[in-house]
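Only one protein chain is missing from this complex, and each of the others stays in its spot.
Chain IDs A, B and C follow the sequence of writing; residue 1 opens each chain.
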Amino acid sequence: MIKKPIISAAQAAAKVKPGDVVHLGGFLGCGCPDGIVKALVAAGTSGLTLVANDTGIYNEEKGRSSGPAPLIKAKAFKTIIVSHIGTNPETQRQMNHGESEVVLVPQGTLAERVRAAGNGLGGVLTPTGVGTEVEEGKQKIVLKGKTYLLEEGLPGNIALIKAKKADRAGNLVYAKTARNFNPLMATACETVIVEAEEIVEIGDIDPDDVHTASIFVDFIVQAE
Amino acid sequence: MIKKPIISAAQAAAKVKPGDVVHLGGFLGCGCPDGIVKALVAAGTSGLTLVANDTGIYNEEKGRSSGPAPLIKAKAFKTIIVSHIGTNPETQRQMNHGESEVVLVPQGTLAERVRAAGNGLGGVLTPTGVGTEVEEGKQKIVLKGKTYLLEEGLPGNIALIKAKKADRAGNLVYAKTARNFNPLMATACETVIVEAEEIVEIGDIDPDDVHTASIFVDFIVQAE
Amino acid sequence: MIEYIENKEIIARRIARFFASGDVVNLGIGLPTMVGNFVPQDVTVILQSENGMMGLGPAPAKGDEDKDLTNAGGMPVTVLPGGCFFDSATSFGIIRGGHVDYTVLGVLEVDQEGNLANYKIPGKMVPGMGGAMDLVAGSKKVIAATTHLEKTGASKLKHRCALPLTAAHEVDIVVTDVGYFTVKGGTFHLEEYFAPYTPEWIVEHTNADIVVAPGCKEFK
Partner (left out) sequence: MIEYIENKEIIARRIARFFASGDVVNLGIGLPTMVGNFVPQDVTVILQSENGMMGLGPAPAKGDEDKDLTNAGGMPVTVLPGGCFFDSATSFGIIRGGHVDYTVLGVLEVDQEGNLANYKIPGKMVPGMGGAMDLVAGSKKVIAATTHLEKTGASKLKHRCALPLTAAHEVDIVVTDVGYFTVKGGTFHLEEYFAPYTPEWIVEHTNADIVVAPGCKEFK
């Protein structure tokens, strides 16, 4: 089995190019590769498109900034594709001032769109959003009397994800609810970088317990 | 957590009613609930529709009959929806003699159709089968210049699946390549019965290692 | 003359009584989360959390928080024995696939057609729908949980929602602090009322079509 390069968070950040579509794992900060996010803020890369569950929790008074929030604050994104921005008023501010374009996608649809992109499907038919603003501009398909929206795959250039454990080949295991979008994003991007809390030898993970197969992972960062 | 009833293979077989669409786990016999299949043959239930990867391996001379093959031999199915029948000449014979209708579906499409049914999707768009006989009668959709077939969900009345381990709540762990279609079928049927090699107490399976969540499972059969 | 006094506890208390043992339930953030406190001791419900878990347990003791174990509101929680974790596609597969028996959500508006608005006030509040659209479209039964009146005295139950919809025609049950309603045939049906309110008071203070169901009774 091939070993994957172990790189620093700064080296990981350097692989994100201006204009890239970045898939960032995590759910309100849980399961987000915080070390790479920090390095990416330091790198000052901008003009990115974010694909993530949310824009994290941002509270200036309490000094709280989790998930993608530090990157939002740094104005790294020209486009933000997420299901929720309610815990990050800075996102709302940028949206209201036209500094960023925000595209809101139902969470389950977002998950399927990322999965579709990574799994070679053009899209899926979902009942979610029928009869709401979400259906605008989308093809509707009726099957057996039920109406579905055609939702297309949402691929990315680079996935920045977080795992509990990686072996040197890149097999990943996630912890508890820190799993969320991470395994989906690992399938959907040209380059996949994982920030792992623990890096173990090949053979140390039971092949039945692997959540993401090694072949999806290109680089490994040791989390601090 | 609620405990699920532990029933006998005969009781499991009795839950399959004539005319039911039966999802049967396994891949050329690997990961098939053989005890329930045996009981279902004994019950003599017929007029069923089979959804499975294949019709198993059947070799009369060598006395070999694996996967769905004993049920095929017993003429339990009026309709057989699978990806492969090449290792079971009895299926071909029944097809040629009009004793059973055989519908061949590409394996990846079959997996996605079962998953779609279990996951509330009307269907998926796949490139597989474009330009072949598989596209006949199906809606074609072009996205970004690429042609896809619209493949609809394929739900069932009852799933008969096989696991390595079940806890009393119904959380399942599969072994190696015996996983295959089992976790997908567990999501797609009204009633789900698992034949488990080992039944353990609630709490004995690490929540990160569960392959199928307990809520999908209705009944547990102890494998012999 | 009955004076309206907001009472969230009665809403949570009534909703908790809908569940039977084995039901899979998703409780939204805020008021719906309170429902978990009132489930009868002899009823075992399985709480699903859309960020990826089955068997959601109570908040941990202070100091026992696990950064990798949170609910859909990002708050530390625990997992009960027999629970499990999964990714977001599986989580919403469970939701959309009809494997959740009840979803309980807060509302901004709910109407007699079963339409629900709870994710957006244009030009004012745009938090995003999160998982709400999938939960409402996919769950077997949708329960809207809401105080009956706005602070302004306006009815939250409407003839027709004015705000952008979270989902169309999906609400089955509405529980407010004055009564419990089913939604069918384009009208609210009052099934139970909560003292001191009476069916007459409720009809008078609801800006929507209401039928008082034949068996309508007081909830105790």
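Definition applied: contacts are C-beta pairs under 8 Å (C-beta built on N, C-alpha and C of every residue); 3 or more make two chains touch, one makes a residue touch a chain.
Just so we're clear, the structure is a prediction, and the values are computed from it rather than from any experiment.
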**Study point:** Visible chains in contact with the missing one
**Key:** A, B
Review point. Among B:P68, B:G122, B:P183 or B:P207, which one is in touch with the chain left out?
Key: B:P183
Revision key, fill the gap. Among the options B:G98, B:G131 or B:G145, the absent chain makes contact with B:G131
Study note, to complete from the structure: Omitted-chain footprint on subunit A covers residues 1-2, 115, 117-121, 167-169, 171, 187, 202-203, 205, 207-208, 210, 213-216
Practice item. Please give every residue of subunit B in contact with the chain that is not shown. Key: 27-31, 53-54, 57, 66, 82-87, 92, 95, 102, 104, 106-112, 114-115, 126-134, 164, 174-184, 211
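Please note the rule applied: only the chains that are shown with their structure count from here on.
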Practice item. Farthest from subunit A by Cα centre, which chain is it? Let me know. Key: B
Study note, to complete from the structure: Taking each chain's centre as the mean of its CA atoms, subunit B sits from subunit C at a distance in Å of 36
Study note, to complete from the structure: Cα centre of subunit A to Cα centre of subunit C, whole Å, reads 29
Exercise for review: List the centre-to-centre spacing of subunit A and subunit B in whole Å, with centres computed as mean CA coordinates.
Suggested key: 33
Exercise for review: Name the residues of subunit B that each touch 2 or more other chains.
Suggested key: 120-121, 207-208
Practice item. Mind pulling the residue numbers of subunit C that touch at least two other chains? Key: 53, 79, 85-86, 89, 92-93, 95-96, 138
